[in-house]
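The structure is given below, and queries will be raised subsequently.
All protein chains but one are shown in place.
Chain lettering (A and B) follows the sequence in which the chains are written, and residue indices restart at 1 in each chain.
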Amino acid sequence: MALVQQSSPHARRARPTSRVMLWVILAALPGLLAQTLFFGWGNLINVVWCIALALGSEAAFLKLRGKPVAFFLRDNTAAVTGLLLGLSLPQFTPWWVSGIAVVSAIVVAKQLYGGLGSNPFNPAMVGYALALISFPVAMTTNWAEAATLWGGAPGFGETLAKIFTGGQTAVDGWTMATPLDEYKHKIASHTSVEVLGHPTFGDLIARGWEWVNLAFLAGGVLLIALRIITWHIPVAFLAGIAAMSLAFGSNADQYAPLQLHLLAGGTMLGAFFIATDPVSAATSHQGKLIYGAGIGVLVYLIRSWGNYPDAVAFSVLLMNFAVPFIDHYTPPRTYGHHKARRGVPGRSGG
Amino acid sequence: MWTSFLIAVVVLLALALVFGGLLGFASERFKVEGNPLVDQIDSLLPQTQCGQCGFPGCRPYAESIANGDAINKCPPGGESTIKALADLLDVEPQPLDAEHGVEQAKRVAVIREDECIGCTKCIQACPVDAILGAAKHMHTVIESECTGCDLCVEPCPVDCIDMITIEPDIRTWTWTPPVPQIIATDRQGASA
Partner (left out) sequence: MTQLWDFTGGIHPPENKHQSTARPIRKAAMPDRLVLPLQQHIGEPAELVVAVGDRVLKGQKIADVTNGMGVPVHAPTSGVIEAIEQRPVPHPSGMADWCVVLKSDGEDQWCALSPIDDYKQLEREAVLQRIREAGISGMGGAGFPTDIKLRPPRDRKVDTLILNGAECEPYITADDMTMREQAAEVVAGLKVMAWILRPSRCVVGIEDNKPEAIAAMRQAVAGTQIEIAVVPTKYPSGGEKQLIQILTGQEVPSGGIPADIGVMCQNIGTAVAVGRAVFEGKPLISRVVTVTGEAVREPGNFEVLIGTPIHHLLETAGMSQERLDRLILGGPMMGYTLTTDSVPVVKTTNCVIAATAAELPAPPPEQPCIRCGQCAEACPMELLPQQLFWYSKAGEFEKAEHLNLFDCIECGACSYVCPSSIPLVQYYRFAKGEIRTQRAEQLKADRARERFEARQARLEREQQEKELRRKERAKAAAEAQAKKQAEAEMAAADGQASDDRAAKAALVQQALERKKAKTAADTKEQPVPSSTEVADDKPDIEALEKQLTQAEAKLNTMQGMLDEARSQQADNVEKLERAVAKNHDRVQRAQQALDQARKQVAEEPASSQ
């Protein structure tokens, strides 16, 4: 009688990594939907292209490393990286720019560091930052104008052509700077009221962008309810931005107002989907709060005083550097101890 | 142009002098007596005092390592000791030097008391005085103190000492680490 021999526990909750990743993809769909509705087919095409390329490059590299391909592809993590990049990149990004972003995200930031679970930096953001620094023009002039799908946005075929063949097409007329970009550049010479009158800023605060951000917020709340992520990072992130804005940027004639920060750009996507990437984020609750707040503060700093209109990618990467240090100094206080054992464990112990 | 060049050189020289002086002062003022490194190395060695490394005991080998000797000469210490020494000294770990012996399971010496003639040769050979006995009296190995160095086996004129491997028993058993399992179909694509 060959009985199975194993260590306890013998029961397991049925929520493997692949299912967790599927939920993340599902939770991002409302945001993707909003993007498609308000900005056209660009994001959707990018998402499909990026996911395909992500899976492909991961498969190729796993084969090169001699690892079982299907086993690792099945956990859907490469798909999520592709999705996040597709969501973050400008709608009309040329295929080769997004291609380079995806491939560097998967190959350089993930596989070369050791594969799943070993990357110190957020792979999607590494790809984004790489593309942004290497191809600044392509990454800043390809944002679509907020125009609803039925209200005149470029058609599917046109968008496809623009992305994959580039060049001068009729679609060029549909690009526009993002609201944050717009505000940042215009506020130097106009008052806040004047700036906000621009059609980019729509009814609420940022035409199209506000709905996208609200949709991502909804998806994020779903993830928290499912306990796939905890509330610490998103709340700390948003609180960081809010605190900075209230402290330094209350004058709308100098700085973008708080609503704009929260509802435009990649704020909600960053808060709930990007900063919460578990592999590169801090571990303990206290650590997550510090990590999230740090990202929020950096986002505000770079947006207001830095060169870039949106800063989620850079802020996340900068805080990724700090994660090991944060982890060493914010372990939880274990049951039965008076206080947590902080600090880096040395060779001579404790 | 040349003035700025000169200024740069002078400034750098001055900085170098200042910091060099500081370092020299620090190396004198905070000098550590003796060589704590030898103690640290010695604490990593298994203390069997067997001499397989070629030195009469663990401390002489530790001193030799501190002077740059190879770290892979200790068979009783085995892989784990080589690795620990490599970590301590920041050198590359090397496989055990087969010239000095091979790593074996832990053993203890056992004297077959019926055959012992009481010559005390093994008592004199044992580096940790783990053999109890006197001239013309029975000798026996104190099992808990024996390090398994087997220096006592040779001197015995009647060859009555055995080296017995210590078998694991229910009280010394420990869990093995999990071995990652890949299912067969996935493994087909992999070479590892």
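The rule we apply is simple: a contact is a pair of C-beta atoms (placed from the backbone, for glycine too) under 8 Å apart; a residue touches a chain by one contact, two chains touch by 3 or more.
What you are looking at is a predicted structure, and each value in this text was computed from that prediction instead of being measured.
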Which displayed chains the unshown chain touches: A, B
Residue in contact with the excluded chain [from A:Thr141, A:Thr165, A:Thr191 or A:Thr230]: A:Thr230
Hidden partner chain, touching residue among A:Thr148, A:Thr283 or A:Ser304: A:Thr283
Residue among A:Thr77, A:Gln91, A:Thr159 or A:Asn213 that touches the chain left out of view: A:Thr77
Residue in contact with the excluded chain [from B:Gly68, B:Pro95, B:Pro157 or B:Pro178]: B:Pro178
Missing-chain contacts mapped onto chain A: 1, 3-13, 15-17, 19-20, 71, 75, 77, 115-118, 227-228, 230, 278-279, 281, 283-284, 327, 331-337, 341, 345, 347, 349-350
Residues of chain B in contact with the chain not shown: 42, 45-49, 57-58, 127-130, 145, 147, 169-170, 173-178, 180-183, 186
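Definition applied: only the chains that are shown with their structure count from here on.
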Chain A and chain B: spacing of chain centres that average the CA atoms, whole Å: 50
